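Let me begin by presenting the structure, written as structure tokens, before commenting on it.
Yeah, one chain of the complex is gone here, protein chain that is, but the others are all in their spots.
Naming follows writing order (A and B), and every chain is counted from residue 1.
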Amino acid sequence: MPDRTRSDYDLCVVGAGPAGLNATVTAGERGLRVALVDVGVQPGGQYWRHPDERFPDTLPQPSATRRHGWREYRDLDARLDALVRGGRVVHLAGRHVWGVHPGRPFLVRATAAGEDADPVVVHARRIVLATGAYDRQLPVPGWTTPGVMAAGGVQALLAGHHVRAGRRVVVAGTGPFLLSVAAGLAEAGAEVVAVCEANALTGWAAHPLRTLQEPGKLVEGAGYVTTLLRHRVPFRTRTVITAVHGTGRVTGATLRRVDRRGRARAGSEERVDADLVALGWGFIPQLELAVGVGAATRVDVDGSLVAVVDDDQRSSVSGVYLAGEVTGVGGAVQSGAEGALAGLTAAADAGRADDPRLRARLRRRIARAHRFAVAMHRASSVPVDWPTWLADDTLVCRCEEVDTGTVRAAVRDLAADDPRDVRVTARPGMGMCQGRMCGFALSCLVSVETAVTPAAADLASLATRPLATPVRLAELAEMADGEEG
Amino acid sequence: MIDDSTRQLCFDGRNVPFRPGQSVGAALAAAGISSWRTTRVGAAPRGLFCGIGVCYDCLVTVDGRRSQRACMTPAHEGQVVASDDPRRALDEPGGPNA
Partner (left out) sequence: MTFRGPAPDAVIVGAGMLGAAVAYFAAAAGMSVIVVERGSIASGTTSRCEGNLLLSDKEVGPELELAHYSQYVWRGELAEHADLWEFEAKGGLVAAASEAQRAGLDALAEHQRSLGIRAEPVEGPAALREIEPAIAPHLLGGVYYPEDAQVQPVLAAHHLLRLARERGAEVRTHLPVTGIRIVGGRAVGVNTPDGAIDAGAVVVCAGPWSGDVARLAGVDLPIRPRRGFVLVTEPIPVTIRHKVYSAEYVENVASSDSGLQVSPVVEGTPSGTVLIGSSRERVGFDAGFSAEAVGRIASAAARLFPVLADVQVMRTYSGFRPYSPDHLPVIGEDARMPGLWHAAGHEGAGIGLSVGTGRLLVQAMRHATPDVSLLPFRPHRFADADAA
């Protein structure tokens, strides 16, 4: 067996998005020995996802003039490169961390995500968790039909592979991110039949200029509005998709106008043809590693479970720092600033010189971005009555194929009365994605039935995943002899 | 230019072009193929959903290895991709795909 152990790191950073990259570079440049572990073969995370750099001829790279924040990425990437060449930082790409465990004082276990990598075990004195987020989803009749995708996934195909997942597209859900997805699709030549925003957007959409002035914004809203206008993309507020049609492949969707709570207005049905439906209801922080190390959590304004940090990005667990979407969805700018602050704090806690001016500047940037994010979350919240769109046979859990009726029956007939209880009784969330896709929806459905608002503990039980990603039995067996010591 | 570097993988006996650097899932989607897995209970078709490796809906058999995420697996020349069938038996170790 090859030696998989990487010992003696001052810091292990999990995630190479805006937060993790900033943490790595900041800590590395202050003299810490850092191991950066990320699933991707190249850094960037979700925001800076770009085509495989080894093939610039077949998959053109973004340009700084057309891609927001691209110059910043190039700068960080160059600094990372310098640190790697200087031996300060090791970038363990193509590795999925499945567990962070106690051991001198931390052991980070990762499995190979790609074919060229092998599993690794990293010993580190401190940890930064910067694992980002994934699209939040709400089930709707027909949402398991091929051709229905997460809005972020549609974006990822475009940004990372230059692939347009359909020709005629409906984009639906809530939040400014939908505009960015629709604009990307329109520019790639897709016909965007409609962008359906569930909320009225009296907040940010009415003031696109204010949005532009705000450096902490989630997406560059006004720029996308221009693109959408140029392509004549219909933008509809207070409109949702209540059904997706097609067997084997999406053929269309039913749109409905809704009231403030998300109740469909009578007679407002409209059927549109489409071969791609992109759905996004905000983002859910990827929290299992933070929950796994025992970090304290709370429910954020957008209803997501997030991990608690102090003003310097320390979690409630000594030696564990958190940065980016895991502390509350705030977008790339906030993530980057939090990452830099986490790197700075980890270095200072390890005895390196502090930089009070940088610290103050980062804190200000985070506070500003956070204020904007809170306003945005309020303007684009999930309508409370969304479960009224569901039929009894609408699947809630895509993996285990558990439908709405079964979830409701678990509460009504079997007295399962919190999300964890429903999960173990009726099996939603017990499949391969470990409840990532249905966890939020499940907690809403149970809450409707029990009339109890989900608490942080309920959501944390759904975010508990002892294995953050599946691991081959033979690979687990290698731990049998305590080989990592 | 771009055509020169177009390669092919084999999906269920059919040639599917891809550009180096793309994932199996991206190649299939670009070819208009939207499903390659059947669910265990409802025998329903599934393909890409999250696009970033977290939903496990896009599972596919790649060069004999079961349950690979199409959206995370890089495409290669000559790769043999087979739709995932929950009823197909596991390979014995030491078998053709071991």
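We adopt the following convention: a contact is a pair of C-beta atoms (placed from the backbone, for glycine too) under 8 Å apart; a residue touches a chain by one contact, two chains touch by 3 or more.
Quantities reported herein were computed from a predicted structural model and do not represent experimental measurements.
Taking every chain of the complex into account, the omitted one touches A, B. Although one chain is not drawn, the whole complex shows that of A:Pro51, A:Gly184 or A:Gly431 it is A:Gly431 that touches it. Across the entire complex, the residue among A:Pro102, A:Gly189, A:Gly267 or A:Pro356 in touch with the chain not shown is A:Pro102.
Although one chain is not shown, part of chain B still touches it, namely residues 40, 65-67, 86-93. Residues 99, 101-102, 107, 109, 292, 400, 413-418, 420-421, 424-425, 427, 430-432, 434, 465-467, 470-474, 476-482, 484 of chain A touch the missing chain (whole complex, contact as defined above).
Following the convention adopted for this analysis, only the chains that are shown with their structure count from here on.
The touching residues of chain A, when paired with chain B in their complex, are 39, 41, 46, 51-52, 54-55, 57-59, 113-115, 134-135, 144, 146-150, 152-157, 160-165, 248-250, 286, 398-401, 431-433, 436-437, 470. On chain B, the positions that touch chain A within their shared complex are 1-2, 5-6, 19-23, 25-26, 29-30, 34-35, 39-42, 44-57, 59, 67, 71-74.
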